[in-house]
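Input: a single structure, listed below in structure tokens.
Left out: one protein chain. Kept in place: all the others.
A and B are the chain letters, set down in written order, and residue numbers restart from 1 in every chain.
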Amino acid sequence: MNFRKVNIEQQGKWMYSLSEQLYPICRSITGNGVRQTLSIINDLIPLEISEVPSGTKAFDWEIPNEWNIRDAWIKNPKNEKIVDFKKNNLHILNYSGPVAKKVELKELKNHLFTLPGFPEWIPYRTSYYKLQWGFCLSYNQYKDLEDGEYEVFIDSDLNPGSLTYAQCYIPGKSNKEVLISCHICHPSLCNDNLSGIVIAVNLARLLYMTKPYYSYRFLFVPGTIGSITWLSKNEDKIGNIKHGLVLSLLGDPSAFHYKKSRQGCSEIDQILEYLLKSRKNSKILDFSPYGYDERQYCSPGFNLPVGSLSRKPFGEFPEYHSSADNLDFISPFNLSESLNLMLDIVTVLEGNKAFINTNPKGEPQLGKRGLYDNVGGQGQSKYFQMALLWLLNLSDGNNSLLDIANKSGIEFEVLVSASKKLAKATLLK
Amino acid sequence: MNFRKVNIEQQGKWMYSLSEQLYPICRSITGNGVRQTLSIINDLIPLEISEVPSGTKAFDWEIPNEWNIRDAWIKNPKNEKIVDFKKNNLHILNYSGPVAKKVELKELKNHLFTLPGFPEWIPYRTSYYKLQWGFCLSYNQYKDLEDGEYEVFIDSDLNPGSLTYAQCYIPGKSNKEVLISCHICHPSLCNDNLSGIVIAVNLARLLYMTKPYYSYRFLFVPGTIGSITWLSKNEDKIGNIKHGLVLSLLGDPSAFHYKKSRQGCSEIDQILEYLLKSRKNSKILDFSPYGYDERQYCSPGFNLPVGSLSRKPFGEFPEYHSSADNLDFISPFNLSESLNLMLDIVTVLEGNKAFINTNPKGEPQLGKRGLYDNVGGQGQSKYFQMALLWLLNLSDGNNSLLDIANKSGIEFEVLVSASKKLAKATLLK
Partner (left out) sequence: MNFRKVNIEQQGKWMYSLSEQLYPICRSITGNGVRQTLSIINDLIPLEISEVPSGTKAFDWEIPNEWNIRDAWIKNPKNEKIVDFKKNNLHILNYSGPVAKKVELKELKNHLFTLPGFPEWIPYRTSYYKLQWGFCLSYNQYKDLEDGEYEVFIDSDLNPGSLTYAQCYIPGKSNKEVLISCHICHPSLCNDNLSGIVIAVNLARLLYMTKPYYSYRFLFVPGTIGSITWLSKNEDKIGNIKHGLVLSLLGDPSAFHYKKSRQGCSEIDQILEYLLKSRKNSKILDFSPYGYDERQYCSPGFNLPVGSLSRKPFGEFPEYHSSADNLDFISPFNLSESLNLMLDIVTVLEGNKAFINTNPKGEPQLGKRGLYDNVGGQGQSKYFQMALLWLLNLSDGNNSLLDIANKSGIEFEVLVSASKKLAKATLLK
């Protein structure tokens, strides 16, 4: 596997353009928006799409009725359409039931959601599990609403149907799996989580062209209910998951934030700690049970080694869950940087073997194998020779290449290359 | 158990007034002073009082003869009583044998103890295990003594008798014990250790009105020989001691100092570390084999999880073991603050359970149980919801509430309250 040849800049543009295509779709935790999204992705990578009927039990949960919406608006007393779902799908309280009636402003206000702190932005709000109806709008618009009778119309339905999710499985040499999960339930919001989706799609596309050691499972699931449903339907597969990442908030320009798995010292945690050391201002956060679907993968009954990768830290930015998280908030360049980190992660994960020194008593004579300077003291390629010495000294079966990188300060890639030379000389196995 | 209703200010006054009552009594490691002290305490909490005869073996030690004193004075060449035990019981070298004779100043000085650095204070000195006689006086008085013949008189006796100690046992739901120990051998000295005694008495009084989970054993023992004697007579009970504290120096205004048990990471150590985090300037000290009776409880043959709580650190203040450690050195307010910390300790100790999440696979659906916001993103009582999520995630049997408080940063009391809601919803057991 060699990702060095990938044109990262080009990939950035490709991912941004896919984001543009997915942006207008009104997604939710169920419904045709999810199906339409998965259909577009299915043209790019092979998906196995599942439909789980409403009413199906998933541990403590139950698949809710399916939600579909066609239109929604508010007309003011002058009969002007002042809020229009067709202009921005954030205007609807996601999962609103149908309504068609006239209401006084005072009653209407019980159904309106705004962001007074950011008066130009429309908030994103949901009510999946309690039937209600509502609209979201900018505070500027809200505060100028005049008294009188308003007409509200929501052409939606909540009927038995199914919850839709998809997987893309890339078989590797081993049946040990790497889980990459992203949520697909947000409507027109970019960083959260079109960025996670397009990076997952792109990584899957690139991995498809290789023969990796690990098998890779990409999950495209609605948040919470989706990952719980997947877990409940795939308990037999969970033992194979050796590493995992939840992807979200990867299109903005912030430094990377990695939240460790609940285990706190799993290999994926170590890999991110290693890779983020050289990424300025990036931060490693301890696990907490709040955030994205790592909450489910790391619930105590599973406790999987799954961390969460993002740039902006979860929830801690004003644009979060608002109309300001739009196509201007992400960029091809930022997406390409995030993809690049994902490629580095895969590279380390795939290359992180533990070797055994076949000649553990004293150092082997590197000189006679052309692996050492002949004139003592004439230091050339010292750094590479140090890599050879560290590998020989620490390859006792207890140290992976990543351990050796951390102990020696030598770059992982140099160790990989040195380990190949030593393996070729049968000094490592 | 709810100590919230305790009027702490009132308790402070009560403890100070008990200190006033106990202050004039001349205590030692044996004798009637100890009996008189225990008799007063016995009117407040039920004591089991033990008398251990002189000559009894206690591990490497032997109960000494009992010491009682009625009077003691020095008269100067002008026949003026210049040092008088009846005015301050610190004037006598504690455990002095009887004497009645005339001596020249030069010889007398071999039997006098002073504090030249604090010339107005009388030191407190003892000679329990080597028979001698002596007086303690202020350096100012000492340096003005004129040559001539002095008359010294000590009406004391050292005869076979017994060593007296007492226990107050408060049975809990479990026979696992919390040991609270204080020493009762000091004469008119307040911070060391009337403060420890009155806080122990008060805590016992408050616990008596509750039905605690743990059983509580309060020990009122003379220092060193008393705790060693108690240990030697109660080896069968020691296995039940799960937590313990030695109390002393709790009436002065300093920040709290907690010296950890020899184990260094016992639950009582963790609790104090947790509670002192929010008490400004307080300090956690590593165990050392010098101080009060924790020396005995933490000797290697027992190694009990017993720490030592004080305000002033042991020995490190000039008033220590001098007449300046008097009723002005302690205050009702300081005693009340110390009692308050003790109530917090008991609260955490009693509440520090480890739960099991009954629904460990994925998160349970809190919304359908009324434990979660219905409109996503409308953060109310976020802090309480975070407590719920942390409890569910970490309740795998390995994490106590205190562990969860430390990992999550959420207050212990909020976790207790959240754990009750989850237990009621049968999500924790």
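We take it that a contact is a pair of C-beta atoms (placed from the backbone, for glycine too) under 8 Å apart; a residue touches a chain by one contact, two chains touch by 3 or more.
Remember, it's a predicted structure, so these values are computed and weren't measured experimentally.
Novice: Considering the whole complex, which of B:27, B:217, B:243 or B:295 touches the chain not shown?
Specialist: B:295
Novice: Which of these touches the unseen chain: B:183, B:262, B:361 or B:421?
Specialist: B:262
Novice: Which of A:173, A:211 or A:368 sits in contact with the chain that's absent?
Specialist: In the complete complex, the chain left out is touched by residue A:368.
Novice: Can you name the residues of chain A that touch the chain not displayed here?
Specialist: That gives, for chain A, the contact residues 357, 359-365, 367-368, 374-378, 386, 389-390, 392-396, 407-408.
Novice: Provide the residue numbers of chain B that touch the chain removed from this figure.
Specialist: Contact residues on chain B toward the absent chain are 58-61, 93, 113, 123-130, 132, 134, 224, 227-228, 231-232, 262, 286, 288-290, 295-296, 298-303, 321.
Everything that follows uses one rule, which is that only the chains that are shown with their structure count from here on.
Novice: Could you report, rounded to a multiple of 5°, the rotation needed to superpose chain A's C-alpha atoms on chain B?
Specialist: Rounded to the nearest 5 degrees, it is 120.
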